[in-house]
Structures are given as C-alpha cells and as structure tokens.
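Have a look at the structure below before the remarks.
Missing here: one protein chain of the complex. Every other protein chain is in place.
For chain A:
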Amino acid sequence: MNDEGRFGQYGGSFIPEILYSSQQQLLKAYREAMADTSFVQQVKSEMQHFSGRPTPLTYCANLTQKIGGAQIYLKREDLNHSGAHKMNNVIGQGLLAKRMGKTRVIAETGAGQHGVASALVAARLGLECVVYMGAHDIERQYPNVFWMKQLGATVVPVSTGAATLKDALDEALRDWSSSYEDTHYLIGTSCGCAPYPEMVAGFQSVIGEEVKEQSIQQFGKHPDRIYACVGGGSNACGIFLPFVDTQTELVGVEAGGRSNDPGEHAMRFNTDQARFGIAQGFATRFLQDDEGQLQPTHSISAGLDYVGVSPILADLEEQGKVRMTSANDIEVIEAFKLLTRNEGIIPALESSHAVAGGLKEAATMSPDEHLVINISGRGDKDIFNIAKALNDEPFTEFLHSYLKEGAAQ
C-alpha cells in the first residue's frame, strides 16, 4: 500500500470534498494511534477481556475421516463475543473514535453482525450508535435488529435502491457528510476510502496471526491452504494477510447465489459481470453494467452480497496471491449440514461458503496436507433462513403458533 491508501490500481480515496478534512483527520489519528504502544495494548486487552481472544483452532476429526483428504481445521471466530469476527474491528475503531473525542458512531450492516458488534462496543464505551441497514436485510435478519435496539442503538431502515448493504453504505456516507464533527463512521469491512481498508484489515489480522502460532503448535507447520468467505472481505483479509508471503495457498470463496445470471449472485471475480470501477469512496472490482451502474446482488447470506470487494483482495487476486472460487446457495446449505452434524459446530451462512469451498477441495488433497477454514461467525442469527432453506415444517408451525399466541394476548 502507498501513502494514498492504494493497493495497486485499487483503493484510494474518492469522496465528496465535504468529507476530505474528516478523512484526513481519521488517517492521521489512525497512524498515530497505531504508533502508540499504549493504544495497541489497550486494543489487545479489550480483544482478550471483552471478546474472549484468542479463539481456538479446532481439529475436525470426523469430517477429515468422512472426506478422506486433507486434515481439516477450523479457526473459530464464531466464539468471539457477539459470535463473529466483526468484534475485532469494532473494538479497534471504537477505541480510536473515543481517542479522537467523537461521541457518536454510525455504522452500516448487511447481515447485522457488524451492527450488533458496533452497538455492543458503543454501549461499552458510552458512545451513541446509529446503524443503517437495508430494509430488505432487516426482514432477513430481524434477530440482530432486535439486539441492536436492546443495546440502545438506533436502527435506520434504508429503502432506496435494492435496500441492501450497498444502499445502507450510501446512506451512512450521507450521514457522515453532515455529522463528521462529532461522529466516527465505523465501517465494518475492509472497503471504503483510505484508511478504512488498511485499518479494518489491520484490526482483523489478529485472526491470521493467531493461526500462524496455533498451526505451528498444533501440527508443526503453517497450513497448506486457508479458506475464507469473501463478501466485503474483512474476515478474509484478517486471516490471509499474515500469510501473504508464505507458502500457504489462500482461497477466497464468493457467494455463487442462485445462478450466474446478473443479480442472482455476488461474485466479483468468478464472473465477467464485474470489473474495475470507482464508487462508494474507493476503486475496486464492482459488479456493474456497461453504463457503470452498480448492480443488484443476491446471496443466501445477507453478509456476502456486497457489490464490491476489498481493494486489498482485488489487488492480491490480481497478483496471483489469492485464488478466488465460489459456492452457490445449495452447496452452502449442504456444507452447513455437514459441519453441523459431524462436528457439532453451527456456522453462519457466510462462513458456510468457506466450508463449502474447503470441503470441496479437501478431498483432492493428501492426508499429510492441512487446511484451515475460517468460521467467521456462528449460525444462530440465520435460524429463520436456514429453517426456510431446509423446509423445516415444525419450525414454521412453531412460528405460526407463537405468533397466534402473541396476537391472542
């Protein structure tokens, strides 16, 4: 990365002029904070005592035996406080916001995990919290909305455009342009204008750093391959970056959705519907039409259907340092079932993409190879979508009867 926050041709800062001084203030504050050992120590301490780090690296004996290829390990980010890797970043940015004297944070969220994590850290640090969320995502992820509200956050539904993450991001940028004096925009993924990609990836790199140590301790070498799902790319950046210049092969798994047709998936690499573009504050690969209009996306998982991708990952892919593959909705549900039933671990639908990608390839690897799949979050939040995908009638009946009972009271 250079001083302008560019990663090859990607990244940079393409924001309305009104945000320039705020962006510069953040850039300076972040660089100064990271050079201050007491701040870095404070972040580490919160990650340990508030979030519960380090998270384990779990060996999957049953799946390894069932699949019959590489030794399968999971990095358990689902065991963070709030049930997802999102906590790593909000702790860092929350403390930075406090250090900058801000009294309010705004966030945008797709699946809701980043919204919950932001609301948690805001409650802990005494900051006001406003979360922008696509109206469509609110319907899909209401349990997370419920928790954000309980934590004292204001959840603002965004109905413009496709009413998903990209539109929530636009709305948060609009808020920031009139509130930057007292407000920190707490971006949840390694996208956006500089220094966000670098900053989010930096706070998330704790994942990969731990895997480096744990893999040596547990199987005496670095993993041969690491798999992570790729929406915006924060969990992938977090686990990949410490391994970029090692022998470990890094594999990103995108949302293949329902089909390869435009609007039916969220693949920024495994498709010709995405290419270089500049929008929402930065340059990256965006799904777009011939006129440069960003396109609607679909994924079974609300957290993966972002129209762009981290400029860090776009650059690493272009350099051949990360390989991108994909898993479609059906493969994701199958992977979810395999992991849940064989290992007693319930992954988020986002993470189930990484599981699908990893398990598909594990069979082609030899038993002396080791692969690590990043379980970026736990699946509790996806209970409604999973029950629907599995066509679980008793669950639907339970909901009907629960609602009927509520209406009768």
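The rule is short, and it goes like this: a residue touches a chain if its C-beta (ideal position, glycine included) is under 8 Å from a C-beta of that chain, and two chains touch if they have at least 3 such contacts; residues count from 1.
Rule of thumb we're sticking to: contacts and distances are computed from a predicted model.
Peer 1: Pick, from "Radical SAM protein", "Protein FixC", "Spermidine/putrescine ABC transporter permease protein" or "Tryptophan synthase alpha chain", the protein name that UniProt gives for the chain of this complex that is not shown.
Peer 2: In UniProt, the chain that is not shown appears as "Tryptophan synthase alpha chain".
Peer 1: Which one touches the absent chain: A:96, A:120, A:148 or A:173?
Peer 2: Spelled out, the listed residue whose C-beta touches the missing chain is A:173.
Peer 1: Can you tell me which of A:245, A:272 or A:291 touches the chain that was removed from the display?
Peer 2: Of the candidates A:245, A:272 or A:291, A:291 is in touch with the missing chain.
Peer 1: Taking the full complex into account, find the residue in A:15, A:90, A:206 or A:309 that is in contact with the omitted chain.
Peer 2: Once the missing chain is taken into account, the touching residue is A:15.
Peer 1: For the chain left off this view, which of A:65, A:160 or A:259 is in contact with it?
Peer 2: A:160
Peer 1: Please identify, in ascending order, the residues of chain A that touch the omitted chain?
Peer 2: Where chain A meets the chain not shown: residues 4, 13-18, 20-21, 160-161, 166-167, 170, 173-174, 177-178, 180, 277-281, 286, 288, 290-295.
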